[in-house]
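One structure follows; several queries about it will come next.
Here the complex is missing a single protein chain, while all its other protein chains stay put.
What follows is chain A.
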Amino acid sequence: MSRQLKGRGEEAGRGARGRARSGSPGTGDTSGRRPSQKQAPRAEGAAGRRGAQPGRKEPASGSPRPGSSQRKQAERRRQREELGEQGQSSAERTFEGRRKRDGRASLKEQRAPPKKEKEVPRKEEMWKRPKKHRSPSLASSASGGGSLSEEELARILEQVEDRKKLIATMRNKPWPMTKKLRELREAQEFVEKYEGALGKGKGKRLYAYRTLVAKKWVKFKRDFDNFKTQCIPWEMKIKDIESHFGSSVASYFIFLRWMYGVNLVLFGLIFGLVIIPEVLMGMPYGSIPRKTVPRAEEEKAMDFSVLWDFEGYIKYSALFYGYYNNQRTIGWLRYRLPMAYFMVGVSVFGYSLMIVIRSMASNSQGSASNGESTNFTFSFKMFTSWDYLIGNSETADNKYASITTSFKESIVDEQESNKEENIHLTRFLRVLANFLIICCLCGSGYLIYFVVKRSQEFSKMQNVSWYERNEVEIVMSLLGMFCPPLFETIAALENYHPRIGLKWQLGRIFALFLGNLYTFLLALMDDVHLKLSNEETIKNITHWTLFNYYNSSGWNESVPRPPLHPADVPRGSCWETAVGIEFMRLTVSDMLVTYITILLGDFLRACFVRFMNYCWCWDLEAGFPSYAEFDISGNVLGLIFNQGMIWMGSFYAPGLVGINVLRLLTSMYFQCWAVMSSNVPHERVFKASRSNNFYMGLLLLVLFLSLLPVAYTIMSLPPSFDCGPFSGKNRMYDVIQETIENDFPTFLGKIFAFLANPGLIVPAILLMLLAIYYLNSVSKSLSRANAQLRKKIQALREVEKSHKSVKGRKTAQDSEDTAKDASNATQLQLTKDGTTLHRASQNETPDKKAQDPGTSSSASGTTLPASRHLSIARPPGARPDSGPARPQTHPWRSASGKSAQRPPH
């Protein structure tokens, strides 16, 4: 008994493992297995029966089977019965039942025979059944006598683990649901049955308890996941857009959502650690000069026009750097605000860098084998160009058109790849285009520099007009609006492939934005230096004013004078706040320009096209104005640059991130609405989501570039003497030194001083560079090894295939001969059988090149031409169970042998 058991167990285990492992239509793995002695006769009988069935049923199998549903029901019912009364091993009963059912089925199937596919699960069932019937007895012996040896226990444990794995990976199996459900139920039954039996005595209870806990944990995790998916914001909105515009437009919104999440974290950081403590615990408004509106501005400080420019009360609020006091600790918590301010400023960058790099890394992991995708252009176009998300007929039309054009394009590319026409002209045109664009870039840079300079003059003058005050922002926005189309026009000269052209275009817009931003920064820096040079004199004035106020004659010396009202104290220009205000204004004007462009350019245009179409000479929708496209790349670039400004400005204007969060929130809703109401999908598809590292790379670059000026100002400019948390210090980072000196034990201070020694930092940097170099070379060599291995695998596979194809051809010849023999031998055999064999032989011949499916089926002669595809449709049903066996033997031979032996019906 025990040996038998072992055999069974082994077999069952192998079966389960095989099933668990096989990702492909796993039914085949049973066929490779050899039945054990006891099963053999039954199996043979079954195989005989099974072999007989296809012969009878195969030919007319194309049409749907009316009887199938009843049969399935019967099967299901039987299954339930079986599962219910697993206790009694009723092999006989089921056997009979099966026979009965087979009988019933065959009765039905004379009219409409089943598919071979249906046979496959049944066959597998058969293999499984003995195992299943064995199990109760095994269980009883396990629980009853405890006579099982360690070995067997281990085996069962292994089996249970296999089942558990199967349950966990059930959803990854390419099986139909009924089969999955059945397997799941069986596996669960099995696990439940044996899990308890595994432990003994005390261990048993512990085991049961552990499994219970594990079950609860799984349930909890599942519920938690359910909850988590419900918490993702705007999921339905994005899904809506996805179904209307395909995944590329939706990827912009996913990017926007991701950006919103990042900004929310930054906002939480700044708001929670800087703004709230200052507002709650710092000195109240009006108590010190930096927190008070100066006397000269007091009158107009509440006017909307002033507030709109972030002057007046807003300038002297917690939104800006200047408001913060340089008190070392504030409130009863003794919160070190200047320190916190500095650290938050650093960690904003730290967090952003980390999150961008992490998402980049995870993206590149996802698309590991991207390198060699170039040699599959047509295949990718064929199999991945349709976006299954599209659920809107208009989008579908566009998609059809774009797929057609892309096919045509690549056909043209393919045809013209070898012939190059007039390379000199193209080269000349490209150089010319680049020259023009560089001129444009320089021009726009100069324009911005000029305007910023002028605005500094304006700022010194009194009563300037609205335009003069906002000239910088207006000019920058206009440049951002008109330069990209200009570049596109110039790029038409270059005659690049659209995809390459798009990359160039993106790069140029990027350069434009970047150049503009940096000229803006340089001009701003000039301004800052000017203010810094003036600071000394203002400092003196302030000092003298205070001195004169307190020491002026004509006041009774004995009575202390009331302190000078903070509004009257003369003060410096506080360049940090000025910088913050500039960024604030830029962000807001950028936002407004974006919204206005959407309103005018998209919405009004759409309205015009939609409603004037009724009374217009030509078709507006199809003709000239038509609807606007959703400009993915432009929008993403805008988003990235906006984020760059936020990063740059957030140190000097802590409120900027809050404004940005609002901006992203509104633009989420606004753009969702605009897209759905007035846009048509973009023709050129360029992915923008996090899954595309190109945009993430741009984001990283912008982050780095925005880090530079901030780091420069922190490291090399002295802070203003009378505003901000670092006032009175020589440099902003002195706050760290101060904290180390005053709040840490002295030895720590020494350690820090030692660490900050350039003699240590330079070697550290060198070491890092060396490490980068080393890791880089290691990864290079690894990837080279990888490529070589892949090549080797490819070569091996090819050798194998050619081998097989030679063999296959031989077997095909063989089989035809044998088939003739067989048909000769069994004269009574129906011709249908012959066709089956014929077709079977085709399935099993790996090399089908020579045999067109059409000709083969017509050669068989019995199938109707109309049902050609359906008849060829048979093989995949047969394939899964014969497939894996194919490489080892000549299945065809055995099949033909069997058919030869088969008694005539």
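Following the convention adopted for this analysis, a residue touches a chain if its C-beta (ideal position, glycine included) is under 8 Å from a C-beta of that chain, and two chains touch if they have at least 3 such contacts; residues count from 1.
Keep this in mind: contacts and distances are computed from a predicted model.
A.B. asks: Absent chain per UniProt: "cAMP regulated phosphoprotein 19", "Calcium and integrin-binding protein 1", "Exosome complex component RRP4" or "U3 small nucleolar RNA-associated protein 14 homolog A"?
C.D. replies: Matching "cAMP regulated phosphoprotein 19", "Calcium and integrin-binding protein 1", "Exosome complex component RRP4" or "U3 small nucleolar RNA-associated protein 14 homolog A" to the record, the invisible chain is "Calcium and integrin-binding protein 1".
A.B. asks: Which listed residue (A:M382, A:I438 or A:V806) would be found touching the missing chain in the intact complex?
C.D. replies: A:M382
A.B. asks: Check each of A:T211, A:T395 or A:T519 against the chain that is not shown and name the one that touches it.
C.D. replies: In the complete complex, the chain left out is touched by residue A:T395.
A.B. asks: For the chain not shown, which residue from A:D162, A:E242 or A:E535 touches it across the whole complex?
C.D. replies: Counting the whole complex, the residue in contact with the absent chain is A:E242.
A.B. asks: Spell out, residue by residue, where the missing chain touches chain A.
C.D. replies: Touch with the absent chain occurs at residues 23-25, 64-65, 68-69, 72-73, 76, 115, 167, 170-174, 176-178, 180-181, 184-185, 222, 225-226, 229-230, 239, 242-243, 247, 251, 367, 369-370, 372-373, 375-380, 382-393, 395-396, 400, 403-404, 407-408, 411, 414, 687, 689, 691, 794, 797-798, 801-802, 805, 843, 846-849, 853, 869, 872-876, 879, 883.
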